[in-house]
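Yeah, one chain of the complex is gone here, protein chain that is, but the others are all in their spots.
Per-chain residue numbering starts at 1, and chain names A, B and C are given in the order in which the chains are listed.
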Amino acid sequence: MSAPLLAEFETPEALVRALRLARADGHRLLDAFTPFPLEELSGALPPPRNPVRLVMAVAGFGSAAAMYGLQWYSAVVDYPLNSGGRPLHSWPVFTLVPFEFGVLAAAVAGFATLLWACGLPRLNHPVHDRPHFERASQDRFLLLVAPKDGPAPLRRRLEEAGALLVSEMYG
Amino acid sequence: MSGGGQAHRWIAPAQLSHGAISAAIADPIQKRGPGKLWFYALLATLPFVLVTLGAIGAVLTVGIGLSGVNTTVVWGFSIANYVWWIGIGNAGTLISSMLLLTRQRWRASINRFAEAMTLFAAGIAGIFPIIHLGRPLYAYWLAPYPNTMDLWPQWRSALVWDFWAILSYILFSALFWFTGLLPDLATMRDRATTRRGQLIYGALALGWRNSARHWQVYETYHKTMAALAVPLVCSVHSIVGLDFAASLMPGWQESIFPPYFVVGAMYSGFAMVVVIAIFVRWGLRLQSVITPAHFDVMGKVMLFASVVMTLSYATEWFMAWYGGEHPDRDVVRYFFEGDYRWFYYALIACNCVVPQALWFPFARRNLWVLAGISVVINIGMWLERILIVWNTLSHGHAMSLWRTYHTSLYDLAILFGPLGLFVLGFLVLVRIFPIVSMHEVRQISHDEGAAA
Amino acid sequence: MPPLSAPSRREALGLLSAGIASGLGACAKPSEELVPYVVQPELLLPGVPARYATALSLGGWARGVHAIAVDGRPIKIEGNPLHPASLGATDVFAEAAILDLYDPDRARTVTERVSGIASWDMVERALAAPLAQTRREKGKGFRLLTGHVTSPTLLRQIAALLQAMPEAIWHVHEPLDDAAALRGAELAFGRPLRPLPDPGRAEMILCVGADPLGPGPDQIRFGRAFIDRRRDPARFGRLYVAETALTQTGIKADARCALHPADAAGLLAALANALGAALPAPDLPPEAARFAAAAAADLRGAEGRALVLVGDALPPELHALGHWINGRLKAPVTYTAPLDLAGDRAPADLATLAADLDSGAVSCLAILGCNPVQTAPADLAFAERIGRAGFSVHAGLHGDETAGATHWHLPLAHALESWSDLRARDGTASLVQPLVRPLYGGRSDHEILSLLAGEPATAGYDLVRATWHDQGGGDFEGWWRKALHDGVIPDSAAKPVEPGAARLPSLPKPPDPGFAVELRADPCLYDGRYANNAWLQECPKPVSKQVWGNALAVSHAEAARRGLEAGDVVVLGLGGRQIEALVAVESGVADGAGALTLGYGRPRAGAIGNGIGADGYRLATVAAPRLLPGVSLDRTGRQGEVLRTQNYTQIEGETKKLFRQIVLADLPQAKPKGIGADRPTLLDPWTGDADGHAWAMVIDTQACIGCNACVVACQSENNVPIVGPEEIARGRMMHWLRVDLYDSGTPEAVNAGFQPVPCMHCEHAPCEPVCPVAASVHDGEGLNLQVYNRCVGTRFCEANCPYKVRRFNFFGYADGQPYATMGAESIKAQHNPNVTVRARGVMEKCTYCIQRIANERQASERDGRPMGAVATACQSACPTRAITFGDLAQPDDPIRALRQDPRHYALMEELNTRPRTTYLADLHAPNPDLGGRT
Partner (left out) sequence: MVQIFRPGADTVARVVLASIAAAPILSVGLAYAVWRSPYATQQEVTREQPVPFSHEHHVGGLGIDCRYCHTSVEQAAFPGIPPTETCMSCHSQIWTNAPMLAPVRTSLAEGRPLEWRKVHTLPHYVYFNHSVHVAKGVGCTTCHGEVQTMKLIRQVAPLTMGWCLDCHRDPAPNLRPREAVFDTNWTPPPDQKTIGAQLVKAYHIKSPERLSECSICHR
């Protein structure tokens, strides 16, 4: 198995073209690095895991329920106090804090999931060793493809599609 | 309102390439020095910051008696400032979330600093409820935490809701802002020319590498957050409104308060965004990404809010008359005839009359006029907040204790001082972080077909 | 109430409690100490209040009180139910006396004018020679000047002194005395007699310039009898008041006439003529004439039940006329011969002394417990004249103005520090017993007089016992103990005298019709002797609600005519003397006249009272001590601020809603108004605790005479701090209980009443659900609690309190940031140990005296018996028993009946707060002939 190739394109259109060509040839698409999200890539390169919404929902509703439970427990069971003759279990107003807390919990849990799903923090990554990789965050569109057999046909294909630079990626 | 009709409405054609966008935004931070003007501005904020810190130190050591509050008007500047600042924060969240959800593309170049504005404003707002306490050291008693007294917060109090609303709002805004910043931090890391820059931006970027897979998770999270932000921001301002509405005081006990506070917050928030956008655009030479079209559309938003506010005021007067309750009618009469009537007239002028100029395109496009109107709106909205506090408390149910507020030096200090703190925050921010979202502008420039 | 025979048992000033009281905070630091007694006093439980009966004087007259001490510290004054001038209630001055005791500005040492601090030994040595000289000359040149004296012991001592030194002269100077009334009786009956009117029997009362419900030694007795009678609608009667400016009596009046003082004679003459006198027809303004006619008709129709009272400021001839009218009306007035004589010698007055000083006839002047330099009429120039005495000595509580003018100043012991005795207005004598040893080393006036008499040093205790020794009969010790315990000496009241028919006096020539100023007793400072009492300085005056100062009250019309506004500084001039005063524009003031209260503008009152307000004494003359005719009034162009705690009294649409007023004729149709329990609500109705108490309070506004005794009692009981004038100016105050004044009339015709407002203890309290930390909660007995130690100070509760009864410590008024000297250690000794001293930044409010409830509950729990009655501090202070506190859960509690009274109503019941404090409406019987209440 030879090392995957990292191809650099100047435009997203070139990258998408190269991607289609490479896929048509049966090469395995590994990843793409672009300065902004490209819609065309979302189908081609699905993330291995993206439970963000599920986690946020669970965390949000769960925390809200827990907070409601805490309110109920503290105001009704643990230390019931007569506050202006209001019912101990003042449910209409007990919904406000759970909402706020649920949103907060969802946000925090979602962020944690985001990091986990992206494998972040990952300060040291082999891809940073590639030449011109820093331009992936600025104005270049990078495609990482694992060749089917040898690197040569793929390299050719990529260059045909307009790659400015194709380098092998080890490690 | 997308850029359909006009080719490059949200981005000026002069600098269009992706690289040029990054350079335009990142270079002022990384390549160019701060410049004299920046230092002067920084110097100018210092007295304000010192006044703020001095005032906070004084109130913590001497007591809340420094404020002009009294036995009848127990709330004052702290509460008005709190509501005003939290309202300022509102626009940032709305721009980033509501406009994201409704695919208003023009938000891309202003959402970053609008969010930063939210963060600073909410942070400053968060100071006021604490320093307005009689015993600020015990502010943490509002949180449920295990304690040897076996005591809990009193959950029926709007102030406990407030505590959670502010806490959620600040942390949520910080996460939202930081998430949006992540890809740009990667850009900054990759453009950094010094080791220190690489380390700092590199650590903050957490290893973001613009992977297509990262982008997808990012988009999911960002959009979900945006979807959550809308109800959150509305709930925060509704709860601030409930601080007053959940009482039985005339002029406060009104079901219109929650929505009216949300719109009011949006109103003052957009006005503040306009002011900041004008400064940022000029100071950082961002004419290419912040265009007259941006100001035009923000002017329309303010006009809309102005109309809604006017309607709200009118509703308040009408309901007081229609409801027929003596205290309600009396407090509305007090608006117009009472001790603070001149402030009230100024409020009407600032919030209802002056912004009608925005019907005219000229006013929305001329930055001087727009800045003037925005400042007027911000003044008007502060007056509205202080008058909500003053009018009702000064003229409540117990006539024998009707009395007015006695504004003190401390009050003025905490009114004007935090403005410097706010500006200082921005000055520091623009020197550290990209003030416009680079990846979103890139995308816009791509989508608009402007990329060369 | 343990009777005590000697002061030794309570010598220690709460050493024990001082140790306990220093406890602080949850983080107990090991430095705290417990200090027990060396020898434990008998009958004294640590921390448990003990009551001692004693008496306090006002203008020399006694009001019997119970002084409450905890661990040897007197902390509170309450009324003595057995005493005729207290009847269990107090007035502001009695309540505030406890603060005077601890006043750090009190004289602490003997001083000599030149060399300063001296000692009792030194003064004894210094006095020896001049006194010996005087005695050799049979007292020639010796003058004793006192305030009004009723103390049998002191009178006995003075009599003895005068007997030993026949040439010596005793002078009395009491600035607010009843000399004109005595003189009037002399004109009418040929001898000085003291009238004691009985408002309990007099249904029709006319007051001309008199304010019997206002401040004074007879306020409690008069108020109680007056209001008790009015509780019976059949004997409600009618109160007519003609006065220069609105007083407490004027506010309670059913018909009122703002009368220029010059017209007082005319009014009385008109009345006398209606009763058959043939005086020259007076020239009265039409309104006053109508008023006089209406009053005359009513009075005449109630023979035997009608009464006329003439103000002490009016000249003796009018008093004589009053006596004549009362004789005609067969008024319920008892006359007694004066008891305030030394043996058979009546005292000389101050003017004589001044003349003698001037002529150099005074070689030795002793001033005992009065302050003539401050309070003498200005034309006596007493401060300069004192210097002409060869040798002068002054004894007083404070190093006051007189102390600064004499050679020697001796610190006087406070009434709560010394043995003495006093008589009430009706002659009833009481023993005065000390609760503590003198805090500042003072001596009582008895001891000082015995020093002046050159007798061997005798303890005040022995001097007082000697006076009464013959009264006791066989078992003197038993008699003495009972007298001490009861606080009254049995059968000591003066015997009534049959005065005979009164002569019709010839009326004086009418005074100058120009702008007249009436100098009045201040409802808070009286004659100025309480000027250094911060509680009284900050006590809102009943009518003007002014604090920390006085102001010249003028009518709206007068102010408009002269272009004056409230707060203007004006110069008042009379006879070449001038004072500056603030102007207050008030309702109910007669045009062409003004009123100024005395007691302010003192240069040497102390840290609290110095230099506050205008000093009316500077305009007074011997000829016109209290009614100043022809005063010039000029604007200075400067502005000041009249500090008030209530800025609005007349608001269309508000007063009627908040203050229910009923006309007597409508009373049969009146229906009780509830607390709004029938109004729709989402909340459950109140359910009490199984414990079974439900505290509630009903306040009868008809009975309230606005005297403020409750306000100061609450302050004293609950460690309520004062905030000082600067804080008042910012709109801050701390009184838990305020007395609101509501006026639904017009500036010319007031229709006003008082409404004391404590916490309402709402069953559905709006303050509670807004508190984020549950510092404001309800307990099972219906008390709205404020847990100070939990409070973080959001002030949301006060913002949401429709009654605005909560008070916030914007600064550490009681704890760390006190006003002036109010943080002194001695002041802290007054604090009630059963009430938390609130820190800066916490909210506080009326607790229904929860410490009294708790103490009674704990005592009942301890002893396994049902709870007895609990009286709040305000309730027990109230002279007219306007405040009733009780338990709604007890079927036989009187408060339940009051809640069914047709006059019953609740404040703002429409807000659904379900208040526990409710009110009975104000009641009036206006004269239809005068067209409603005027």
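As a working rule, contacts are C-beta pairs under 8 Å (C-beta built on N, C-alpha and C of every residue); 3 or more make two chains touch, one makes a residue touch a chain.
Everything numeric here is computed off the predicted structure, so don't read it as measured data.
In the whole complex the chain that is left out makes contact with A, B, C. Touching the missing chain, out of B:A55, B:A165 or B:L206, is residue B:L206. By the touch definition given at the top, chain C reaches the unshown chain through residues 15-16, 19-21, 23-28, 30-40, 45-48, 689-691, 777, 779-781, 783, 785, 787-790, 834-837, 847, 850-851, 854, 858, 861-864.
For chain B, the list of residues touching the undisplayed chain reads 145-151, 189-190, 198-199, 202-203, 206-207.
Against the chain not displayed here, chain A makes contact via residues 79-81, 112, 115, 121-125, 128-134.
Simple rule for what comes next: only the chains that are shown with their structure count from here on.
With centres taken as mean Cα positions, chain B sits 29 Å from chain A.
With centres defined as mean CA coordinates, chain C is found 57 Å away from chain B. Here the spacing of chain A and chain C, counted between their Cα centres, is 80 Å. Taken residue by residue, chain A touches two or more other chains at 81, 83-84, 86, 90, whereas all remaining positions touch fewer. Counting partners per residue, chain C has 766, 769, 771, 774, 777 as the residues that reach two or more other chains.
Those residues of chain B that touch chain C in the shared complex are 62-65, 68-75, 132-136, 138-139, 141-142, 151-154, 156-160, 163, 243, 246-249, 326, 330, 393, 396-406. Within the complex, the chain B residues that touch chain A are 17-19, 22, 144, 150-156, 160-161, 164-165, 167-168, 171-172, 175-176, 179, 183, 186-187, 189-191, 202-203, 206-221, 224-225, 228, 231-232, 235-236, 239, 438-440, 442-443, 446, 451. By the touch criterion stated above, chain A contacts chain B in their complex at residues 11-12, 31-38, 41-42, 44-48, 50, 52-53, 56, 60, 70-71, 74-75, 78-79, 81, 83-84, 86, 90, 93-94, 96-97, 99-101, 103-104, 106-108, 110-111, 113-115, 117-118, 120-125, 127-128, 133-139.
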